[in-house]
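One structure is given here, and the rest of the page talks about it.
Below is a slice of the complex: some chains, not all, each in place.
Labels for the chains are A and B, by order of writing; each one numbers its residues from 1.
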């Protein structure tokens, strides 16, 4: 089959997004690697602003191609159906606007006004492999925004918004509409939608195990035998740790 | 208007393609520059094989995005509707198959079997900003093929053929279906379709003038005053040269 099944044919378990909200991109990267997905990390994007919540949501895609004088005059945005403006107004609540800028951050793909509108409309966040202008404004939003870097030039300089809702490339990774986007301080992972449920489920035990390992390491336990737990005693201690931490939760 | 008019609404003068066949990419680059089109040269592609005819024809586009294990197993090509295979079978006679590989030539976008099929079917040629495998076979074809470089890996390694006939990026340039592609030893220019007639017409005089200038330079005339012809005498000599060379033609 050349392309994945359409997003609307792949229902998500109601706990999938909440579970991923508690997961890290590092964990998800490992779980995807395990399934043969070695190229799922969006190269070259970082969060604008520190201390934002983890970004989770289905991808809503916007594709840019290079500009031309006929397609990108300054009054291009006056068109009511300009795809960038339409994307900002139609990106579903809870979705992540993912933009394909061909990894060219020499111009912006959006600025803080559009990003604020997306936040007001309830978008989960934004990922672009291009630049963001008024990056300080973007960093100040509650909504997480991942970009290659701040970049002052208007997108008309380099990026012509051409269509919405198609499969795209972002940071060297394929993104199909509805794929689940996860972003934290290590950057952004793209989870193929049909794997999201099982990966979300697996993150729970894995994050728990890593928390246990970190506790062990802090008290001086060596890595070998513990991580991975090739020493059976590590698993025994993990079981005890789980009971204890479960008991300690309110 | 966000996008150019569809190709089928922009008829070409019957002499446009034959005229461009006699033109150079350098000349066309200048004529496009004059109209404000500063980004029309496909960066990073060169002809495979020497001594090919100039490539001219309308663009027929194929878009690749990065591969994934689910979309690109080795038996992907068994799908009867695999876009790369469909493109090879449906590229119109006289058209140029232009492929968007996101300027990533670490894998091939096609090989000599598909290129041979395109030649048999009457395609004008191929332009890709990715690699070509069995590049020696490609170089041996009559049909001109422009690529970033030879590259042995199958496209399944990096490039997932996702759709046909959409606007794409190739070598950093926007290519709309029907745009006129021109390729020679200096690489490839993309002529917006609505400008092709007037540019083709202008190339005639310009190529003629450059031939005159080259003759002048060879006989020792300085550049200044001649190229451009700010010295009115240059234009007089050009007029005489045109008469003489016209008379010499069979």
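Of note:
We take it that a residue touches a chain if its C-beta (ideal position, glycine included) is under 8 Å from a C-beta of that chain, and two chains touch if they have at least 3 such contacts.
Everything numeric here is computed off the predicted structure, so don't read it as measured data.
Of 6 total copies in the complete assembly of this structure file, 2 are presented in place.
What we mean here is this: only the chains that are shown with their structure count from here on.
The angle needed to superpose chain A on chain B by their Cα atoms is 180 degrees, rounded to the nearest 5.
In this assembly, the C-alpha centroid of chain A lies 37 Å from the C-alpha centroid of chain B. Per the touch definition, chain B reaches chain A in the complex via residues 1-4, 35-37, 39, 65-71, 76, 79, 81-83, 102-103, 160-163, 166-169, 172-174, 192, 194.
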